[in-house]
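Only one protein chain is missing from this complex, and each of the others stays in its spot.
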Amino acid sequence: MAQEEGGGGIDPMHQFQIEPMFGSWDPAGGSLAFTNSTLWMVFALVAVWLFMLGGMRRELVPGRWQMAVESVTGFIDDLLARNIGPEGKKYVPYIFTIFIFILFANLLGLAPVGVFGMHPFTVTSHILITGVMAIISFGIVLVVGFWRHKHRFFTLFVPHGTPLPMVPLLFVIELVSFLVRPFSLALRLFIAMTAGHVLLKVFASFFIQGMNAGPEMGLLVSLPSLLLMLFVSALEILICVIQAYVFALLSALYINDAVNLH
Amino acid sequence: MPQLDQITISFVSQVVPLLIVLALIYLLARTMLPKVQATMDARARRVAGDLEAADKAHERADEIEEDYRAQINEARGEANTVTVEAKAKAASDAEARVAASDERLDAELAAAEAALAKQRDAALAEIEIVAVDAARDIVSRISGLSVAETEARNAVKEAMANG
Partner (left out) sequence: MEVEAARLIGAGLAAIGAGAAAIGVGYIWGSFLQGALRNPEAANGEQARLYIGFAVTELLGLIAAVIGFILLFG
């Protein structure tokens, strides 16, 4: 930490700290502990399960809940059908899994449980989590690509109609852009979530510091930062949905590369 | 940044629960998605079926209406022919009756005429006899001659034919 708790400020990075719920870290590392991250993952799992239960009513005329579940599944179905084609059906469960998990983890991280004295934790704000998911997507692309096309999968790196002298150069460029994909996938989600929460915490610390500095300072600083927090919170909800969609969309596109080879 | 600082220490504690949770959600998706999809498909099919049934019912209604129209037209035509026939029959009946009475009247007329002519002939004959007698009478009174009956008759006949 560059900034210690010196300036009376709130450390905006503290919210990302992973702490075991029981006991403390084994300093050697590598041990399995039930952390706050695990707890919020379980919350996300339960939320997804409850959400999906609403879709199991299977009524002919859907209620609101069932309608919501059906619109999400229909949305994923449509996404894959549009980007991969009829073969995309196979990947619906996987894309649905990452989409719904990211969506719920993002939204739960914004949940105002602070008023009950709990600390919300955004599971997807950790590079390890997003990285593992990106690697799973990338692994599916590699496995499916090499399974279906064997060595012809390498033609993915040579666009159609490339002049022969350009082939080695383009091959290298495309290979690098291909290999960067999991990093960009992971980094995008991780940073979008981190940045949003840091922003919220920074405004929150402005608010508290302004209140502490007296009434005129409170009016001058706290009120605008409170309004900004409201606005940024709304924006964050939008970002949560967009990031989940982008992760699912890009995974679908990469899988499309593997399935259809351009 | 805790995300980077804690990578080594929390690696297992993050990755293992994540994989478990993802696997569970995948299972959820695997079991529930087809059912949700089936519900949606069933609804789509049901709606399509209902629409089709409605179309069919519409067509059937159209057919029934057409039938009804045709029947009405037929009935109307039948009624028309019946009335026309009845009219024609009534007209022919009336004609026949008129003709019959005409005939009867004609016969009566003829009979009456014949009777009249007979009577007139009889009357004429009587007049002739009376005239012959009168002529003989007149001649005998005036000239004292007696005229034969035949002669007188001839003269009367001649006069009557001329006069």
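Order of writing sets the labels: A and B. Residues in every chain begin at 1.
Definition applied: a contact is a pair of C-beta atoms (placed from the backbone, for glycine too) under 8 Å apart; a residue touches a chain by one contact, two chains touch by 3 or more.
Bear in mind the structure is a predicted one, so any value in this text is a computation, not a measurement.
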Residue of A:N83, A:Q209 or A:S222 in touch with the missing chain, whole complex considered: A:N83
Contact partner of the left-out chain, one of A:L39, A:A111 or A:I191: A:I191
Residue among A:F34, A:W65 or A:Y245 that touches the chain left out of view: A:Y245
Candidate in contact with the missing chain, chosen from A:I10, A:L39, A:L226 or A:L253: A:L253
On chain B, residues whose C-beta touches the chain left out of the figure: 1, 4-5
Residues from chain A at the interface with the omitted partner, ascending: 1-3, 12-13, 79, 82-83, 184, 187-188, 191-192, 194-195, 198, 242, 245-246, 249-250, 253
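In this text, only the chains that are shown with their structure count from here on.
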Distance between chain centroids, defined by C-alpha means - chain A, chain B (Å): 84
Residue ranges of chain B touching chain A (in the complex, touch as defined): 1-4, 6-19, 21-22, 24-26, 28-30, 32-33, 35-40, 42-43, 46
Complex interface listing, chain A residues touching chain B: 13-14, 16-18, 20, 25, 27, 29-35, 37-38, 41-42, 44-45, 48-49, 52, 55-56, 58-60, 62, 66, 69-70, 73-74, 77, 92-94, 96-98, 100-101, 123, 125-129, 132-133, 136, 190, 194
